[in-house]
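One protein chain is absent from this view; the other protein chains keep their places.
For subunit A:
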Amino acid sequence: MIKAVLVLNTQGKPRLAKFYEFRPVEKQQELIRNVFSVLCSRAENVSNFVDAESIYGQDARLVYKHFATLYFVFIFDSSENELAMLDLIQVFVETLDKCFRNVCELDVVYNYSKMHSILDEIIIGGQVLETSSTEVIKAIEELSRLEAASNSINLVPKSVSGWRAR
């Protein structure tokens, strides 16, 4: 099971944090700090895996990938395969890239909710649900269409929309 998905930048600021088991906010922050301190102490050209038992508890593993200014981090237990998780990060990033065309850190920051929607399509309840970025994109596009539509509705003055609702 996947326990958490984190996106941090190279300064250690969280850009996205999603936990599939509840953790209080302070614990989350502590975890993010610990993860970052481990990641930034790792040299280049070493493996993408880290033993996360001291960070997250029994049987936890961590896989990360460094893209430009961002670290993508997945924390999971022994029922997942490390290499496969590495590729899941790849799927996630590829999807982001297709969604935002040349994704960069700014996109990640400003499209916070969209990031979450994308992640929700890929992982649900800590289990890998979808691994084809095309499928994810399809779902996301459908949402965006809806969003566009509803935005246009929202442009109608509030009083009118209230009237319409009746």
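Going forward, a residue touches a chain if its C-beta (ideal position, glycine included) is under 8 Å from a C-beta of that chain, and two chains touch if they have at least 3 such contacts; residues count from 1.
One rule holds in what follows: contacts and distances are computed from a predicted model.
Visitor: Unshown chain, UniProt name, "AP-4 complex subunit epsilon", "Protein transporter SEC24", "LALA0S09e05446g1_1" or "LALA0S06e04412g1_1"?
Guide: Of the names offered in "AP-4 complex subunit epsilon", "Protein transporter SEC24", "LALA0S09e05446g1_1" or "LALA0S06e04412g1_1", the absent chain's UniProt record gives "AP-4 complex subunit epsilon".
Visitor: Considering the whole complex, not just the chains shown, which residues of subunit A touch the missing one?
Guide: 9-11, 13-14, 16-18, 20, 22, 25-26, 28-29, 42-51, 53-54, 65-70, 79, 81-84, 86-88, 90-91, 93-94, 96-98, 100-106, 109-113, 116-117, 120, 124-125, 127-135, 139, 142-143, 146-147, 150-151, 153-154, 158, 165
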